[in-house]
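Working notes, beginning with the structure itself.
Shown here: the complex without one of its protein chains, the others still in place.
Let's look at chain A:
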Amino acid sequence: MTEHFKMDAPATDRRLDDMAQGLVGAPLDRPEGPLKVSGTATYADEWQVDGLAHGVLVRAPGNSGRVVLANRNAVARMDGVLAVIDDDRLLRNPAQGTANEAPIQGPHHAAYMGQLIAVVVAESFEQARHAAQSLEVTLEGGTLMPVDPTTAAVEPQESKNLDQGDLDAAMETAAHSVDAIYTTPSHSSTPMEPHASIATWEGDDLTLRGSYQMLKYNRNELADALGIHPDRVRILSPYVGGGFGSKLGLAPEAVAASIAAKQVGRPVSVALQRPQVFEATMRRSETSQRVRLAADAEGRLTGLGHDALVSNLPGETFAEPILQASHFLYAGANRRMSMDLARVHRLCAGSVRAPGEAVGVTALENAMDELAHEIGIDPVELRRRNIPEKDPESGKDYSSRRFREALDSGAEAFGWADRPGVKERREGEWLIGYGMASAARVNVLMESQARVTLLPDGRARVETDMTDIGTGTYAILGQIAGEMLGLPRDAVDVVLGDTALPPASGSGGSWGASSSGTSVYVACQAIRRQLAERLGGEEADLTLKDGSATFDNQTRPLAEILDGDEIVKLAHLQPGDTSDAVRQATFGAYFAEVAVHAASGETRVRRMHGSFAAGRILNAKTARSQCLGGMTFGIGMALTEELAFDPRDGHVANHNLAEYHIAVNADVPQLTVELLEERDDWANPMQAKGIGELGICGAAAAITNAIFNATGVRVRDYPATLDKVIAGM
């Protein structure tokens, strides 16, 4: 029997607070951590599969025209080559997250340079790579298609537009105002583990060892791409070496491996080469954002405008959701927002590290800094004055929101009071500045299922097709089950990453821990009820701890109560009315100190602090790690990260980790993170909200605001590389 749970009303019982095991919230290590650091966790392309052949994908050398493989027969005869495949079903680009169906398919016409238009299969990887490099690809009848979003054709996204009150009038009558354009470049997720799949067929049944974030969707996407029934497809992804959005939807290598394996009658592995990860997975769209702020003499916002231009490939509907947090972060009666989507022949745009807020909040927070400077008040105070009582557009209540506390507590922890004036502090050749920014991210609950089994010996097993992309799912689900069932953490086995298991929410949008965690919680509640029934009482009166149950002043080991039986519960969580009844989001504040070199314009972040509120924290260590990672991304976004597109054909020119500059250790100083105590009854029965992406949603603005404080230079065009800084000095 399946336990159904729909989140229709706030969970005010806060049951987790009554539990006795003390696991939830504890800063426990990730149980699979030692496997990963010792190289014994098997990643997708590392499986030893008998008879494995290797496929290497081939890229289109331009962005339009019919693909011609001039020497394919000669290549097919090269040493070790088993097949040269340009099957109609190869993906043009990856599927978007939660697409649940195949994206546009077909390798015969190029849509962007770098599109993967064929796969060459050979006995060894080296043979396949050499043969792939020997394939002469030409594009017939192609011309250069538009690649520059500022001049390409644009589609207004009218459903995203908002016009409330009269922003123009508010701007005109404002005591203080800001009207500025901020631009952010494209980013690549470029996870450490490149996208890789090994496909094995047994008859008509396909097993794919892949590296994916959302298996139940990926399975349907793969089945749809291949034209087979989803029941025929099993995907295994027990370990994922990072995804950051790029493994939400099915990527080209999975389909290529599946088709190739069928064709050559052997298992086939296809791994993207690093340049292909840059050229043919997902990019975050570049953005151009006009932010308008109107304020009265005291700095109270009377108007807020946010107009964005983003881009994508023709045929793709995803538009970087920049405005998400602009709708609810600050007050202001007169509001206007709009979104345009330019059609360009660059690689597909999709979800990368907190789509929307990562860049949207950043621009908004830069504008807020400009406004504070203009008015002459402390930037923290400006934020405090503009925390709306109710959602400024819908009038709804906020579910829980410790935003003000994050601002105050963060300022205190950082020593914000010591902030120098603009261009005031200098140490030798270094100009020193402080900056801050708010953090905000929407909170989402997604459908999710899990099975929990209480075994006769008193151990428990959690099973779901949920993934752990390095974020701590193994740890957290074990903690929740252990807490609810009164078991030490190591008495719970967590089995993940297999579509044969109950389908989960998947990892993405920061919803994984709370959604899949809730399904585990609900299953455990059902087990608790059954135990109570066995003992002839109520669940509420039952205390479970260290493998024993205490009821009616009597303590008995679980194994004894179970008496050789096992209790199996499958839970099915569905989001419900609480998703719409209130405004649900997570909040925080960042503070950064930078040093800018007076001669070279190089910026070094000297220290950075973040205070965050995201409901109940399920594991203080993994939550902190997520925030550290987000702030590190923020440093890269502020200072170095940019996909550089060739201005003519739009290919990614810096398609390797030497030239695509993510932050390295030397760029990242001591970071500190504070997690505020909070319960959000509207979010789910655990009162936990998503924290995976909160750490990046505005982080870069704290750094560029600090650059202004140090130098007086406003860099509105990200990243703030030294050339842009010295241009203003």
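As a convention for this text, a residue touches a chain if its C-beta (ideal position, glycine included) is under 8 Å from a C-beta of that chain, and two chains touch if they have at least 3 such contacts; residues count from 1.
Heads up, the rule we're going with is that contacts and distances are computed from a predicted model.
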| item | value |
| --- | --- |
| Choices "Xanthine dehydrogenase YagS FAD-binding subunit", "Ferritin-like domain-containing protein", "ABC transporter permease" or "Cytochrome P450" - which one is the UniProt name of the chain not shown | "Xanthine dehydrogenase YagS FAD-binding subunit" |
| Touch with the omitted chain, as defined above, among A:Ala53, A:Val380, A:Ile617 or A:Leu639 | A:Leu639 |
| Contacting the left-out chain in the complete assembly, out of A:Asn73, A:Ser159, A:Asn553 or A:Asn665 | A:Asn665 |
| Hidden partner chain, residues of chain A it touches | 59, 61-62, 79, 113, 126, 129-130, 133, 429, 598-602, 604, 639-640, 644-648, 651, 653-656, 658-659, 661, 663-667, 721-723, 726-727 |
